[in-house]
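Below you'll find the structure I mean.
Note that one protein chain of the assembly has been removed; the remaining protein chains are unaltered in position.
Labels for the chains are A, B and C, by order of writing; each one numbers its residues from 1.
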């Protein structure tokens, strides 16, 4: 049983099961590490002028993407946001295809047309990321509706920030999902800020989970810095969705370790606050469950994977200019 | 002290105050009666082909418009919906100006340009009614914001149906009003149906008031068939808004006695349900507080007022075709 | 137009649309309908009765009554389409499309391209248009906004035969297609507005489709080309009748599809007539008539014997009073006068 096949199963007991568990704990760590190192590389390559465009990075929130996607099957779907690198890697977009996309290469997961803000790949169950805040929250209802109408037991997960909960899309999407009992998991990454704006200045209700009540939707608040906590809550929500019980909202309390976008110095946050959250780094939290040696091995593996990804992206061909005109219509 | 000046005051005690009270109780009844008879006339005139266009009528919900507007001052504002006749009359649009507008005459409150769905008049503190469901819910925040910025003690009330609460506009407007502590009263007329659709099929939460919690906004549920109940809740909400405490949502449980629009036979409602609500007719409920003689006098007065209004509308000039081009830009 | 050998009946546009949806739903399990008030028992069958009877046949699973949430309706259609379903979404009035522009413009139209062509969005959005005494927020003809969106297709049928056939094409198309119909043309009530024309049409009993992207020559002529849709089309035809009695032969073209536009049909006609009048009920400035004029002014300039004229609703919101509404919407007399002036 590979980690991703574990799906809704509980942590296994017994001897060989314990080996399984260890491998799975490592796999979760590796998933987060890949995102962290990917983001670090990408940031450097961006500063060096190799990667064009703009970036919204995922450092700090790795436990959410990995914890959620670990529960999902390949034929489950996710929607993502302007900050999609972590979601993409966690759902199974290869580092090569993601990196090449950031480079604007034809081998990218969107053939160079999506770029950082629209990473995604239908073949692994990820829509091109929607960079309109809240945009995924209505579209995901359609994914759920298709699954329901086809009586499949697939599930769709929708990632969004706490800032998105003030959009009309959050409201309409959640209510429709509730009424139709769609197989959807709403994953709110509450990192306290929408761009520079702290949530407490734009919502009198500090917990997004509170809002779910307005729609009769069950909600859970979890430690978004602990991949196992995220995973456990997701497993419950996914199981419930698969059996037709409708949507669940999971609010993951988390923090982005970088600026909102590439040029943000985060002067609207205090050093204390940043330090406090840095101490809860998901790699530290989960790393404590691994041997140091294992971590080093994983680092090496990830480094190799990213070396390869960068090499792949660099050596990939640019799209031909005329390709810009393809793919608008089917 | 005229009834509308009574504003947030409690029902008065004492002898002359009791006369006042009686006059005020009558005034409330008259306000509702005017709406009821107005709607009945309009419907007949529409069927006879005298009134063009389309109609969404207010029969049955009179206690809401009258109860709310009785608390408001002339310099307070309201926003209204596709079903605005009652709100307009209650806020002070004259029966003449309203009727002429329905006739498409130049003397109408919107010079013939608004029609049934956009009745309103800035000079009595009523925006042209917004016939986009939920449309008033964002615009009203601007009214409130202007009042707050100018440090006036005005208040803006926003009428909307329970159906509107599923629009993104409800969500964004309410949250923004809450965060900015705007002097707004949100008046939800929960008449159980949005067009043919019962609310319980489009919301898992039957009480709209429940939704207010998601924004930290206090909410009250009141008997929307009793003008005094509506008035009392509004008085509290308005007082709180005037002192800067922010918005309140009032959910008025009510029922429309006619179809959604002119051609609706209401086959989606049961006779039993209709009969049950007919027994709670706001004119009956409040009529019980008046002498029969007083009621007959009021009927006569209203009849005369409406005879005059129809006569005024009939004899008013049509707009000149070229006037269609005026008034787009200031 | 139906061939003479096929069996036909006369249907209104509303009946034809209903048949199209029912037949497609029978043919393909992936087709479903969603919108406000589309399937409530004892209800309206949609704002204009087009869906009456569908819920009885297909049940609430495939005829989905939604909350009043246009963003959810459009977003759900987009998402379901991505997974291969073929949603037919209903907007009671086209005026409400402004509530779900993001879902249409930023999502439906772009997801395929953003994915590098890896996915498709085979959805239909139906939206009734038309200035019909309901005032400024229920009387718009917003086709032109969507003509401007790369990734969307826009069709505007004006009779029962083409409405049924092109709706079927839209449902089978792998792209998002917006279908705009005119409220006055649904049944027989609009007959007067259409200048007395019979709005029913012969519709084959057998399955057929009408292609997206092909215009229809409604009437042949050599003096001037009239391009028009919906009620304006019937007014153009009425004008052509009047003008014919004065010896002026108009060629009347129903573009049927506004994007992709069948420009060749229009170019061909203008090359023959040398004169072009475009008539639409959408407002003038920035309306789709401008696009037609611009293309002709580029491709057919040498053939033009007169300035290109556009007759459109005046640049104002729709007023409620009948006398005012009438004053802003293109009328037969204006078309007649314009053509005469061009030729005089």
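Here is the rule we use: contacts are C-beta pairs under 8 Å (C-beta built on N, C-alpha and C of every residue); 3 or more make two chains touch, one makes a residue touch a chain.
Note that the structure is predicted; figures quoted are calculated from it, not measured.
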* Asked: Which of the visible chains would the unseen chain be in contact with across the whole complex?
  -> A, B, C
* **Options A:91, A:113 or A:211, residue touching the unrepresented chain** => A:113
* Structure fact -> Out of C:101, C:222, C:244 or C:337, the sole contact with the unshown chain comes from C:101
* To do: Could you tell me which of A:245, A:279 or A:318 touches the chain that is not displayed?
  => A:318
* To do: Specify the residue from the set A:42, A:97 or A:132 that touches the hidden chain.
  => A:132
* So which bits of chain A touch the chain we can't see? -> 52-54, 101, 104-105, 108, 110, 112-118, 130-135, 163-164, 166-168, 194-198, 201-203, 264, 266-269, 318-319, 321-325, 328
* Asked: On chain C, what residues meet the omitted chain?
  -> 95-96, 98-99, 101-102, 105-106, 109-110, 113-114, 135-137, 144-145, 147-148, 150-151, 259, 261, 283, 285-291, 293-294, 296-299, 301-302, 304, 306-310, 315-317, 319
* Write the list of chain B residues that the hidden chain touches. => 77, 108-114, 118, 120-123, 127-128, 130, 132, 135, 137-147, 149-150, 156, 168-169, 172-173, 175-176, 179-180, 326-330
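In the analysis below, only the chains that are shown with their structure count from here on.
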* Asked: So which chain is the furthest away from chain B, centre to centre on CA atoms?
  -> A
* Asked: Tell me, which residues of chain C touch at least two other chains?
  -> 66-67, 69-72
* chain B: positions in contact with at least two other chains -> 166-168, 201-203
